[in-house]
Each structure stands twice: as structure tokens, then as C-alpha cells.
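Right, one structure below, let's go through it.
A protein chain is absent from this complex, but the other protein chains hold their places.
Chain lettering (A and B) follows the sequence in which the chains are written, and residue indices restart at 1 in each chain.
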Amino acid sequence: MATDTLTGPPSSPPPVDLSGDPRRHRRERAMGALFLASAGASLLVSTLIVVSLFSNGWRFFTEVDWPRVYDSNAWNPRQGSFSITTLLAGSVIVTGVAILVAAPLGLGAAVYLSEYARPRVRAVLKPILEVLAAIPSVVLGFFALQWIAPNVVGTFFGDEAGRGGSMMTAGIGVGLLTIPLVASVSEDAMRAVPDSLRQASAGLGARKRATTLRVVLPAAVSGIVAALILATSRAIGETMVVFIAGGASDTARFTTDPLDGTLTMTAAMASLAVGTDNVVGGGLTIEALYFVGIVLFAFTLTLNVIGNRFVRRVRQVY
Amino acid sequence: MTESTGTPTVTPAGAPLRQGLGGEPRDRAPHDDLPVVFEVGDLSAYYGAFRAVREVTLDVRQREITAFIGPSGCGKTTVLRCFNRMNDLIPGARTEGTLNFRGVPLYGPDVDPVEVRRRIGMVFQKPNPFPKSIYDNAAYGPRVFGTRKRSELDAVVEESLTKAALWDEVKDRLRDSAMGLSGGQQQRLCIARTIATRPEVVLMDEPCSALDPIATARIEDLMQEIKDEFTIVIVTHNMQQAARVSDATAFFSTEVNPESDRRTGVLIEFDRTETIFSNPADERTENYITGRFG
Partner (left out) sequence: MALTTIGSSGEAAVQGSVAAALRGRRADVGGRAFELGLLAALLICLLLLGALMYSVLADGLPVYTERGWDFLDRGLSRRAGRAGISQGLIGSFWIAVSVVAISFPLGIGAAVYLEEYAPRTRLTSFIELNIRNLAGVPSVVYGLLGLAIFVKAMSGFAGADGVDRRTLAAAGATLAVLVLPIIIITTAEALRSVPQSLREGAYGVGATRWEVIRTVVLPYAAPGIFTGALLSIARAVGEAAPLIVVGAVTGFSSRGVGLSMGNVLDPSALGERFTAMPALVTAWAKLPQEEFKVDNTAAAIIGMLVFVLLINSIAIVLRNRFERKRSL
């Protein structure tokens, strides 16, 4: 049917070939395959994490003396005490202190930068705050032990508390570390609130404080919640600050006093690994390492999933 | 110069030409001795389950300017983008019906959309030059298709920019960024970029809607100049532009699907431009032309 319908001058060219250049096709297909392979690799990574965690940690579940896990109130792997509750208590305390520090400071800084600061002031101060985000956690561990312990903890809680590491010291250090995260996510949320809302509030005669507290913050609440959840997850996952400034090295006893030194899940994992032969060593040390890893992974994954959902909600509303 | 071949023309299997709703088949007007470039038969285009335009039948002739006019949302751009398979870029887009380019089904199994777009170029509504130099913009097509020699590229660039009526304005600053040109110049650069691949057809999707009247007039003049070399299909909101510039006009409108309450585009009437604008067959066409709606 198609060819009859072509009319035209006698010099009209033969039916047109629309099949294209095979060499370009081949190149196109090759590149497509390459990119697909890279994407597959990322999927492979997360599978590997889960698989390696569980396959290595499984032996712990099957071989450990469970009553000793529940009853013991100390974490002393080399002697068979695997009180995960000790570690959990440590993690909770450090994280709690960290959030108590990071939430007001981070939020306060974010509100100031977003709602009050003049553009030039903001242009100078915001990057400085971002420098804090770039600082490696080992540096904060050092700072916590050398400066925060004597000058902050020591000042508020007495000289004895300010000597050496403790949960309080490490917690403040972790808090400092998390401030940029809280500040930036909250600030994004506040800047996403349309100016028209602020203008409406001002037009009704409200002052800045009222506008901020009654209009902007409520509108940005998803983002602020997201910031806090993500910060919590970050704080739980932080290792080095506690490892250096947390006040315990290989073993820890259960305690709820923040001025004590104990281990968190993360610091326990690091201490299991330190030293030349420990990880290969006897007992259930390797398995304990992975067991704690599983617990940690479960916590942070849950928090991250929830936190990311809130972040997405911020983006959707506006 | 056209030649008469004696064979009756283009409708598939000799069926009379239909014009969408309103129904009486109309006879094809003369000028059908020009070869047909696009043969469209009962073409419907879908985005997923939604039918954007239904059962379009028309012919686009070589070396003519064919205009698609009609109110917003009536499928003109959708049909245009079928002609160079740009709709392939939208997930879920598909077509039904006949769409032949010089006798070859455009959506046939062996057809490479990339090759299609080399032969059927497109100019977009908002000028979209690449953030590269003017030279690199014009040379983009030929480079992608394998031309490497500097002398050949220079020649193509000069030829395209000249045909796009831009050469004199930019010949001393070919290395400058295209982003520094005015809107009208950018659009002419996009036209140059399109014709640099020596296509047979240039599709234009409301090319002047983002431009001021003077720039618009220059582009309309340009269209008349290049029409001898390229077949042009233009979608436009501007009726007067269609009347000024085109040889054949297709008027589209929408109908509401009673079940889904969504609007589907339909071709109301397709004829020579003079006829459409002076003596349209369908009342809806007349209402649109005279401004009674739309």
C-alpha cells in the first residue's frame, strides 16, 4: 500500500531507509549496558551488607550463652559477658545528650539564619557553620577529651567529672558533630515555606517572633522532625568520638549515669577490632562484633527510613 | 515545479478523505501533484490509557508549509511530535493508525528514531540553544553524525547560519556563547542547528510564541525563504500567522469524552489555507477563524 502512494518527479529517490547507522547502534547499546552494570553494583553492595552482617552474626545467635547476655550487666567479650543492654544504655545516653545539645543549638542557628539574618551576615556565617560539617569525627573526639571535658563538663559538673572521658563529654562532642545536620535540614524546611505566608502574617500586624513561632515553624515542622530523626540516627552511628572520649576502652559496666565512662554499640565494635589479633581471636569476639553490628544497623535503618519519609513530605507540601 | 502524474492521489486504498466529526467527506483540492511527504491515516496518539488525539487523517506535501491551528490542548503538538518520534521520549506514549514518511511507516519495526530525527528536524517553542559557542551549536548535528574535518564543519556552519538569516550578525563572533544572543537570534540559531543536518522536513512547534513581533516577522520571512528546500510543518496559536505563511492548514479542536470527562483532540478540517480562511466547510472552523470562540 505504501509505495503506490508516492508520487513525484521522476528523479525521486528510492524508498527511504530509516534504519540508521549500525555502528552508532552498537555503541549506544554498549554504553547502556555499562551504565546498567554500574547501577547493579550498588544494589549488590546493600545485599552484601545485609548478607555479611547476618551470616557472620548468625553464629553468635546460635552459640552464645543467652542467659549470660541477659543477666550480665557488663560488656566484657573476652570473658564471655555480652550484655547488649550495657551497650544500649551507653548509646542511649550519648545520643540523648547529643540531641539535647544539637537540637536547640542547631535549630536556633537555623531559625536565625533563615528568618533573621541579613543576607550579608548569612553569606558569611553559613559557610562557617558548614565547616563544622566537614570536620572528621576523630578531631571532635580529640576536642571532646582535651577541651570539652575540662572546660564544659568540668565547669558544670565538678573537676572530677571533667577529668578523662565520660558519656557526657562524648555526648556533647557528638552533639557538636550533629549540629550542622540539624541546622541544614531545618533551614531547608524553613526556606521552603513560601514568603507569601510570612507576608500574610506581617500584613495582619504580627511581629517577627510571632510570625516565626506561629507560621513558619509549624509549616516547617516535617522538616524539623526529619532533621531530629536523622540527627538521632547519626548520633547512634557515631563511633570515634565515643571511642576516644567516652571513658572506657575494652569493657564496660552497665550504668545510667552520664558522668560515667562506658561503651556504646559503636565504640564496642571498634574496641573489638583494635589490636593486632583481636578480631581473629578466640571466643565469640568476631561474632559479637557482627551481632552488635546487626542491632546497630537495625536501629539506624529504621530511623533513616522514617526520617527520609519526613524529608519527602517537606518537598511535597510545597 | 510540479509534475502531474495522472494517478489519483494519496488516500490509502482510494478511500475518500474524512475530516473527523461533522462528517461529509471532502474532495481533495488541487496542488496534489506535489509529492506527499507525510501520509497520516486515522492516527491516534495515547499517553498511557489517555487518548490525546484521535483519528487524524491528512497529508503533508513537499515544499509546502502546512500549519496546525486550534485552541490549546487539542493535540496539535502531540501529532507534530509523532512526525519525528519525539514522543518516544515520554514513557507510555504510543500511536495507532497510519503514519508514513515517504511511503515508509514511521513506527515500523526497523525504523531507528535517531535516523528519523536526522531527516526530520524540530524547532521548539522556547529557544533552546546549547550552552556552547554559536559555532558548536550549528556544528552539533554534523559532528554527532561523524563529520570531523574542520573545513567541512566550517562550510556547514556557514551554510546553515546563512540560510537561517543569522550569518551576518554572528560571523565575527562564532566562538561566543550562544547564551549571549537575543531571543530571536537564539531561535534562528536553533533553526540553523536543525537545518545543519540537511533534513528534508523541519517541524516547528510554535516557534515564535516566545518572541517579540519583529523577531517573529523575521522568522516568518525565513520560513518562506527556506520552504523551497525544506518541507515545513508548523504548529501555531496565531491564526494570522498561519494565514500569512502556510499553504495548507489543519484545524484541530477538542471533544469531551462523556465517560471520563477528559478532552481528546480531533482534526476538524484540513484544506488549502485560502479555503480554510475564506470559505471553511465546517461551522466550528468558521467560529474559530472569526474569533467566536477559542
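Everything below uses one rule, namely that a residue touches a chain if its C-beta (ideal position, glycine included) is under 8 Å from a C-beta of that chain, and two chains touch if they have at least 3 such contacts.
None of the values given here were measured: they were computed from a predicted structure.
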Sole residue of A:95, A:137 or A:169 that reaches the chain not shown, by the stated touch rule: A:137
Absent-chain contact - pick from A:16, A:129, A:202 or A:259: A:129
Touching residues (missing chain, whole complex) on chain A: 24-25, 27-28, 31-32, 34-39, 41-43, 45-46, 48-49, 52-53, 55-56, 104-109, 111-113, 116, 125, 127-132, 134-143, 145-147, 151, 176, 179, 183, 207-209, 212, 230, 233-234, 236-240, 243-244, 249, 266, 269-270, 273-277, 279-280, 289-290, 293, 296-297, 300-301, 304-305, 307-308
Positions on chain B where the hidden chain makes contact: 84, 86, 89, 91, 114-119, 121-124, 126, 128-132, 140-141, 143-145, 179, 190, 193-194, 196-197
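As a convention for this text, only the chains that are shown with their structure count from here on.
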Euclidean distance of C-alpha centroids - chain A vs chain B, Å: 52
Interface residues, chain B side, partner chain A - complex: 3, 5, 7, 9-10, 12-13, 33-36, 39, 62, 100-106, 108, 110-112, 114-116, 119
Chain B partner contacts - residues on chain A that touch it in the complex: 1-10, 12, 15-16, 18-21, 24-25
